[in-house]
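A single protein chain has been omitted; all remaining protein chains appear in their positions.
The block that comes next holds chain A.
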């Protein structure tokens, strides 16, 4: 006995009457049980009603997969009501991943060939929604037949179904290409719309189709013209614009056809101008058409005047009250700003106005566009606008705005002073303090000299600088990062301040600091700094503690290296070539400590090279590296040093003066024939130490020289531990080696500089 089932309306009312989620679920579960029973019994009369109820339940989010087979049965039934619900169920429940999917292929085939128009429509609809690739292949011919049938209702659907099929199975384009030409002659808008979409899809997928359809450009132009001028069909007019959707589609197709193609673009020019000027812009429909026109003008090879017209239309959009229109205008202007910069510049004031939009997406686009419009003539005004925007904008835009302002300022700054002022205004407190601390640390000596290009020089006392940094360090408001910056800055200042930079005073004198006369304070800057730094050795913040301990060690054990480690950074080269970057990275690899060539070092190298004759040149990388004094540091850093294999080339003594001897030993590793390793050994047999020993080398251009860090810069007297340094020379051309060496050192209280070329280099070195 079949329990009398609820009608659909009743079920819906009952579900809506449920007060809680649990109650609703109860009702639905009860009903689903009924439906399942009914499906099992196979009642043909009420099947469609059961399925409809099931579909409603499915729409609410409940599982309904047991209805899939019922869909098939309903589709196969001859009654229209059944078919309708069945196809709807198929569209909702059956997608490509279900197994029952393919079973409807046969039913669809039958319906397509024999059914009445409405049924054919249903079948096509379902096919275009859930049709899988196999189904499309099977049914392609059926659909093609329907394309050319007389009834327009079915043809409309058939054309769009063809679009879906092509998307799924691109090879089917061959079948659907020929009918297009005929379909274009249709007067029926629906068919025309579908055809244009079909042609668009075909052209997007294959360049051959694109070429084929370029022929129809005049025809398209004709259709569009008729639409615009004569008001083709009253029933298609929307807010006074005749069939805007068709216009938009035609414009889109014209865009694709005219892209990069002079001839087609030329044909379209007049039409585009006509559409642009004649369209009524009071309602959204007209604006939609106008927008599409602008997009098309931008993409094809249009005349310059037309492009200016397009930009002006966009400018007018910007003034529109409707924010949607302003949005599309800003987006398009952003795309055009690179190619038509001057035209877009004319609308700069309006763009700047848009910065004040409440909607975030609008103000973001206005920001990007404003940044793109900054140039050297308007940079001051624009930065001012952007800065006021920075203060009032949303947090997520702030980062982009700030970086944009800084980039623009860097590119177009009229004066350095203005540039720096702008930077200062953009930075908020903590970053500003961090940047200031870094600058003071790095360039403290320049600060204390007091020179300044554009304003009155300001005298700053060392005392004030140190007190300031200490204040930053102690302040509760400083972030940990800021305090880190301040600490490092203090360390750097310890080498930059005037006075004796060597911490050669024993520790207990620090306690006498307060009682010493003020003029000798100058010698105690490093001690004071060291005292401050050591306080932080027990700081709770791990980062600061680590820094303090390391810096303290620097003071204590490696004081002779302190100056070298805290050297200034080299200036950033603007527009440096790739070679130079490669050089710098090689240097970084060679020495893992923060040792960098300083400016005086670089100038010394140039002197060396100047004295050499023409065959010598600066090879890559530059041979001089800041020597790292302190043998222990080498072990700490574990520099990669190729250990020389047993020498097969005899050693060479190349230099001797007052007891200081320089020997060269050579190794050619068997694996790399072009590589030559030279170890320079400096031995001191005199009675006095040789200090600040630096050895530099230069080779002809075709060679590749790398100088590794020496083991030390002091050659102790009486034949103490010699200083060694490794030179790696690559000789890919197997050219004869020439080597020039330059030595600088202090000996017997005098500074000595020696430059000489090494002669008598054995032939085995390069062959």
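Observations
Methods note: contacts are C-beta pairs under 8 Å (C-beta built on N, C-alpha and C of every residue); 3 or more make two chains touch, one makes a residue touch a chain; residues count from 1.
Heads up, the rule we're going with is that contacts and distances are computed from a predicted model.
Of the candidates "AP complex subunit sigma", "Pyruvate dehydrogenase E1 component subunit alpha", "Alkylglycerone-phosphate synthase" or "Integrator complex subunit 11", the chain left out of this view carries the UniProt protein name "AP complex subunit sigma". Checked against the full complex, the one of A:292, A:442, A:462 or A:567 touching the unshown chain is A:292.
Summary of contacts with the chain left out: across A:190, A:431, A:537 or A:720, the touching residue is A:190. Per the touch definition above, the residue from A:219, A:324 or A:376 contacting the chain not shown is A:324. Checked against the full complex, the one of A:163, A:202 or A:723 touching the unshown chain is A:163. Think of the hidden chain as still there; on chain A it touches residues 8-9, 12, 16, 52, 55-56, 59-61, 63, 80-81, 84-85, 88, 91, 95-97, 118, 124-125, 128-129, 153, 156-157, 160-161, 163-164, 167, 189-190, 193-194, 197, 233, 235-236, 238, 243-246, 248, 252, 284-285, 287-288, 291-292, 295, 323-328, 358-359, 361-362.
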